[in-house]
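These notes are about the structure you will find just below.
Only one protein chain is missing from this complex, and each of the others stays in its spot.
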Amino acid sequence: MTSMHFPVYILMLLLGYAVIIPLQRKLSGKRFQLGILLVLGVTVILAILELDNVIRGSAYRYIFGSYTRGIGIEFIVDEFSALMTLIVLILAILIVIYSFKDLDHEIHPTRIKGYYTLVFLMMFSLVGMIFTNDIFNLYVFVELLSLTSVAIIAIKNTKDSIFASMKYLIMGTIGSVTVLMGSALIYMVTGHLNMTLINGEIGMVWEQYPINILLAMGFILTGFGIKAAMFPLHNWLPDAHSSAPTPSSALLSGLVVKGYVFSMAKLMYRVVGKDISTEIGITRFIIIFAVMGMIMGSVFALSQRDIKRRLAYSSVAQIGYIFMGLALATELGISSALFHVISHAFMKTALFLSAGSIIFLTGIRDVRELDGIAYEMPITMGVFAVGAMGMIGIPGTSGFMSKWYLGLAVLDAGYPELLIVILLSSFLNALYYMPIIISAYIAEHPDRSYAPEGTCSPLPMRFSMALVAVGILLIGLFPNIVMDVIQLAVPTFVNL
Amino acid sequence: MNFIIGNINYIGAMVLFVIGLYTVLTHPNLIKKIIGINIMETSIFLFFVSIGYVQGARAPLVDPGNGGQLLVNPLPSAMILTGIVVALSVSAFALSLVVRLHQLYGTIELDEIIKIRSVETDD
Amino acid sequence: MDDLFVRVITKMILPFIQLYGLYVIIHGHLSPGGAFSGGAIYASSLVLYTLAYGLEKGQKRLSHNTSAIFESGGILFFIFFGILGIVLGHSFLTNRQAGFSMGNLGQVLSGGLIPVVTFVLGIKVMSTVVTLFHNMLEEER
Partner (left out) sequence: MKWDKIFTIVLLGALLFVLVASIGELPPMGAPDSPSYNETTRYYVEEGTRDTGSTNLIASIITDYRAFDTLGEATVLFTGIAGVAALLGVAHHNPKEKEEEENHG
């Protein structure tokens, strides 16, 4: 019972419910939360059916308004998009379960309804961005995503979060205006908006108007560099992700940044194509920025006291991994980058949720004051430890597998020196994650009374955190459930 | 000389883009930064519409009587409508953020806000 | 703000602005204009009314829950028309192939779904602009 309309049903369910929430004046409390879970659950089931349909069948094109390819807007539903949508929706439902208890601690009660509207709109734009095959439609979703991600930071209404969201909005809008300029330059020369048609024209156009493509890719690199927090353009990320409410920072670091990275990959490989990207030298630039990001991101993270800021800087470093994998321009490189997109989404969500639950219960944000907390909050610290070990790359976690694939891809692409960078960055990761775990588990805190006896973070929070940690271990121990699907999608992704 | 006259729109769009970027980068006042962003967006819309312009063509309204006139390319203009509405909602949201910033910090000069924040984080 | 001249003049020109706004929305697919510009013109009439008569009277003209209904209704209608295309066996947001009557060219009721979608969008843009203005004004109080 699968039909080709499933991506549309998922999108319209998310959008429809996001629009209905403000209308429900009287519905609140348990029934309201049940309604949200129900809708998200249905979308997850649809995503599972869609993934199964695409794996069993084959990737297919879906054009809106039943026109031909160049006229209407087109969705390409391939294996990786279906898998990424499923992962996005699963993590979203877990973060929403987590947020039921956490939110009334951080946001003014009358704003909780508005928060879930924004979360649904964010899911709508993320899923749309993953599927679309049209550069202007991609711009609309990029803009929608940046507007909602600023709104869920500003909703916390504290001094830091308003300042951080203002900085993020200005940087983000400059980013999207630059991306629009890049798409305008591409449209000017090829005349199409459909990515596959542009790819068809790009060969001939590259001889005739080389400057145009060069400028367009320069704009798109800077635009998406700002939005995906590539190293030199990342300074909005630590403030934004650390001052946001915990569910929002988990959504932002885990899912939103991945959406922009995936769109960048689409524009680089599906629109301009692999050989022109390498010829322009974009891949060399990205490798340089990625290497700087991996090293400097971890160095900055070392110097941070606040646990959330440390996690935010480590996101900058991990995005460096993803960009490095993408910039290798080989099939193995791109699949290792896409694998790390998924594994990092799980790891960063686990880390932010557990850090949030520590702050929720004990109010401690300083990394040095976490001695012996593992005995007070076993599950939270357990999840944090799994996430941190994944970041360091301990075998058995998804982080190790992504570093493994990245290493293979780097050797296969003929850059052995990048392997040293990966090892150095993993060592730096260990430098700023290991002390937290050691002090939590081994160091004996004299009075041991973090939280009043017997209280621990509420059940839904611990339940969702545990599930995310299970996800990390699952992908770590059986990487081929994810890697085979990616391997199926990458050949079609590159030269569609 | 006719190079400049020929594509004055493109030059205008590029100059406006850089002016907007300059305004955003150098002015500490937040309202001026939002104005700078609007300048950049207007320059993109000018650039988009002048891509679709065809010399001596009419606006893309087909009058049912005589078909077959030369019409301007309607696609960029259709995209601008979307761009304008995006610029509207981003500016509206940015201005409401500035209102909240003013209430919380008492000022909308970015360097003063940074000074207030650095003073706060010290004590 | 509560100057007599302003109020009387507003009272007089309000219906003309609204009529012009509605004209631009309804003739969106025939003459230049359409959902966004027509909605903005119509919104300017309500903003003028709020300026002349103050926020309370303005809120009575377009209160919070009616504007919420307009906005949410606008998008729900859009989704409904899209799903209609699927129900009739074509892809999302189909117009002519799904059998909506095209009418004859150049008339208001031509173009299948287009006039209806433009009208719904126009009302939504109007209520959005007015609500933005009311929220900003409320903030001052």
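All chains are identified by letter, namely A, B and C, in their written order; residue positions are counted from 1 within each chain.
Throughout what follows, a residue touches a chain if its C-beta (ideal position, glycine included) is under 8 Å from a C-beta of that chain, and two chains touch if they have at least 3 such contacts.
The structure presented is a predicted model; accordingly, all values stated were derived computationally and were not measured.
J.: For the chain that was dropped from the view, give me its touching partners among the shown chains.
T.: The chain that is not shown is in contact with A, B, C.
J.: From the list A:13, A:94 or A:144, which touches the chain that is not on show?
T.: Residue touching the chain left out of view: A:144.
J.: Quickly run down the residues of chain C that touch the omitted chain.
T.: 28-32, 34-35, 71-72, 74-75, 78-79, 82, 92-93, 95-96, 102-103, 105-106, 110-114, 117-118, 121, 124-125, 128, 131-132, 135-136, 138-139
J.: May I ask you to list the residues on chain A that touch the chain which is not drawn?
T.: With respect to the unshown chain, the touching residues of chain A are 15, 18-19, 22, 64-65, 67, 70-73, 105-106, 108-111, 114-115, 117-118, 121, 124-125, 128, 136-137, 140-141, 143-144, 147-148, 150-151, 154-155, 157-159, 187-192, 201, 205, 209-212, 215.
J.: Residues of chain B in contact with the chain that isn't shown?
T.: Counting over the whole complex, chain B touches the hidden chain at residues 3, 6-7, 9-11, 14-15, 17-18, 21-22, 25-26, 50-55, 57, 60-64, 70-71, 73-79, 81-82, 85-86, 88-90, 92-93, 96-97, 99-100, 103-104.
To be clear about the criterion, only the chains that are shown with their structure count from here on.
J.: Is the C-beta contact count larger for A-B or for B-C?
T.: Looking at A-B and B-C side by side, A-B shows more C-beta contacts.
J.: Roughly how far is chain A from chain C, going centre to centre by Cα mean, in whole Å?
T.: 36
J.: Could you pull out the residues of chain A that touch at least 2 other chains?
T.: In chain A, no residue touches two or more other chains.
J.: Using the touch definition up top, name the residues of chain B that touch chain A in the complex.
T.: Per the touch definition, chain B meets chain A at residues 17, 21, 24, 30, 33, 37, 40-41, 44, 47-48, 51, 75-76, 79, 82-83, 86, 89-90, 93-94, 97-98, 100-101, 104-105, 113, 117, 120.
J.: Name, in rising order, each residue of chain C that touches chain A in their complex.
T.: 65, 68-69, 71-72, 75-76, 79, 82-83, 85-86, 90-95, 97-98
J.: Inside the complex, what are the residues of chain A that reach chain C?
T.: Spelled out, the residues of chain A in touch with chain C are 5, 8, 12, 15-16, 19-20, 22-23, 25, 62-66.
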